[in-house]
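Only one protein chain is missing; all other protein chains are in place.
For clarity, chains are labelled A, B and C in written order, and residue numbers in each chain start from 1.
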Amino acid sequence: MKNPISIGLAAATCLSMVAALFMVFVYVPTEAEQGIVQRIFYFHLPCAWVAFLGFGIVALAGGLYLWLGHKVWDDLSYAAAELGMLFCTLVLVTGSIWAKPIWGVWWTWDSRLTTTFILWLLYGSYLLLRAFADDTDGIARFAAVLGIVGVLDIPIIIISVRLWRTIHPAVLLTRQGEHGLQDLRMVATLLVSLAAFTIMFVWLLWMRVATLRLRTRIVRLRRTLALRELAEAHR
Amino acid sequence: MAEVVLQAQRIAKFFGERPVLYGLDLTLRAGQAAVIVGRNGVGKSTLIKILCGLSPPSAGRLWLFGQEPRSMAAQQFRRVGVLLHQSLLYPRLTCRENMEFYSELFAIPDAGAHARRWLERVGLQRAADELVSALSRGMEQRLGIARAMLADPDLILLDEPFAAMDADGVALVSSLVREALAREAAVIFTAHAPLEIAGVDLRMFKLESNGLTPFKDEGRRGSLRNLLRRN
Amino acid sequence: MDHLGYLFAAYSIIFLLIGLYVIFIGTRQARLEREVRRLESELRKNEPPLAPADNVEEIKTPGGV
Partner (left out) sequence: MLEGFGPILRKDLRLEVRTGESTVVLVSISVLILVVMVLAFGPAGARRAEVAAGALWTALIFAGTMGATRALLSERESGCLRGLLLSPVEPATIYAAKLSVAMIFMAQAGIAVLVVLVLFFNLDFGGALLRLLPVFLLGIVGLAALCTLLATVSGRVRAGAMLLPVMVVPLFAPALIAGSKASAAVLAGQPLGAVITWLKLLGAFDVLFVTAGYLLFEHVIFED
C-alpha cells in the first residue's frame, strides 16, 4: 500500500471526491420537481457505472486467465467482483432511499431496479462460489467461466426485463437522468462525480489486487518452507 | 534410439500448500518398461494422474509424444492407455457393455467382437453379462486393465495393476506387459513393493516423500532419471 | 417537503460502506504483510537455501489435458 502509485491514487480519489461533494451540495442548483433528494442521483449513477465496469473487468480478466493462465488475472477478476458487489449494493440502497420520498415505496419492480437486482444476484453467486471453494487452481477457472457467462447474459437480462415491464408508470420517467438534467451545472456535477468514482474504483481495485497478490506470495513461501522441512527431515 | 514417448521435467505437485511431488524428471522411450515403487500415500497415484495428462502439475513440464498434454488433440489420447486407482468402469453396466462402450469411444471397428476378444483375453468371458458392481475386486481390476489396453496404446500407465490379483492375474498382467513391449509400447506402472516380471527388462524407481530416486543401478542405464533438485 | 434526511442517509451509507471496505482491505493487507515478513525470516533462518518453489505459481497452466 505504501508504493507511489497507491498513494497517488488515494490522493486523486480524495481530491476528486471533495470536488464532487462540493459540486453536489454547494454548486449545483436544486432540481425543481423532486427537490433536494434528486441530489442522490449524482452519486447513484456513478455507483451504477462502476458496478457495470466491475462486471466488464470480471469477464475480461477471467478470459485472460483462461487464455494465459497467470494468477494475476484471477486476482484482478476476484477483486473486481468484490468491488462490483459493493457498488451494486450501493446502487440498490441509494435507489431505494431515493424512491421512498419520490414514489412513496422503497422498492418497485421497475426495469432498471429489476435488472440491477439480477446483476446483484449474479455478483452474489460468483462471490459465493469463491467463498465455498478451497483455494485450488480449479476455482479460478470455475469463477472465470461463471464470470464470462454472467456478462454475456447481461444484454439478454436487460432486454427481457425491459420487455417484461413495457409500461412505465409516468413518475418513473423523471427518474431517468436525462429528464432531470436541464441545467448545464447538473451535467458538470454528474461528470465530476463519474470521474471521482472511476478514480476511486481504480484505487480500491489496486489495493485489493495487492492483498490478493500477497496471499499468493504467502502460499508460495509456505510451499518453499514445506519443501525445506521435507528435505531436512530426510537428511 | 527409440522415440521418446514420455518426458517429464522438474514436475512438482502441491495440494494447497502441501507438497506431494517435486523436482521429478522422467524420460521413457518406446519399448521401455518402468515400475515406480513406493509406500501408500507417497504420491504414486498422483504421479500417474499427472503423467497421463489428466491433472496438470503445479510446476514443471510434461510431454507425451513430444507434445504438451494441454495442446494435444483429443485424438492423440488413442495412443495412451491408463488404469487409475479407480477402474473407470460403469458399475451398473455389464462387463461386455463396458468394453463395448469404450471400444466405440475409441472408434474401434466392430466393437462387439473387439470387446469379446478382450473379455476372453483377460479370462472374463463367463462373467461377460454380469454387472461390474457384482465383480470381485480382482476381476474388476482385470477388466480395468483390459479397458486401458483395448486400443493397443503406445503408452500404458497402470496404477497398482497387481493389487488384489491372484497368481493367474499376475501372470496375465505380466504377459500383457510383455506383449505391449514387444510391439514397442512404453509401459510404466506403480507397485507398493519391488517386483520383477520374467523376461522384462524392468527399471525400478523408488518414490519417497522427497521425490523419485533410482532403486537399483539406475544411474548406469540412464534411461529414466530423477533429479531431486538438491542432489 | 423536507427530504434532507433521505439525502443524508444516502450519502452516509455510501461513505460508510466504502469506508468499511477500505478498513477491511487495510487490516487484511497489514495482516498479510506481517505473515510474509514472518515467513521470510523463517526462510532466512533455515540455511542453506534449497529447492525454492518460486516458479510454482508463475508457470502454472490452467486446464489439464
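Here is the rule we use: contacts are C-beta pairs under 8 Å (C-beta built on N, C-alpha and C of every residue); 3 or more make two chains touch, one makes a residue touch a chain.
The shown structure was predicted, so the numbers you read here are calculated from the model rather than taken from an experiment.
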item: Sole contact to the chain not displayed, among A:15, A:68 or A:128; value: A:128
item: Of A:6, A:108 or A:160, the residue in touch with the unshown chain; value: A:160
item: Residues of subunit B (touch criterion as defined above) contacting the omitted chain; value: 52-56, 74-78, 80, 82, 84-93, 97, 101-102, 104-107, 132, 147
item: Residue numbers in subunit A that touch the chain omitted from display; value: 66, 118, 121-122, 124-125, 128-129, 132-134, 136-139, 141-142, 144-146, 148-150, 152-153, 156-157, 159-161, 163-164
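To be clear about the criterion, only the chains that are shown with their structure count from here on.
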item: Length of the line joining the C-alpha centres of subunit A and subunit B, rounded to whole Å; value: 49
item: Centre-of-Cα separation between subunit C and subunit A, whole angstrom; value: 17
item: Sequence positions of subunit B contacting 2 or more other chains; value: 14, 19, 22, 56, 58, 230
item: Residue numbers of subunit A (touch at least two other chains); value: 137, 219, 222-223, 227, 231
item: For the subunit A and subunit B complex, residues of the former touching the latter; value: 134-137, 219, 222-223, 226-227, 230-231, 233-234
item: In the complex with subunit A, residue positions of subunit B that touch it; value: 14-19, 22, 56, 58, 208-210, 230
item: In the complex with subunit C, residue positions of subunit A that touch it; value: 1, 35-37, 39-40, 43-44, 47, 65-66, 69-71, 86, 89-90, 93-94, 97-98, 100-101, 137, 140-141, 200, 204, 207-208, 210-211, 214-225, 227-228, 231-232
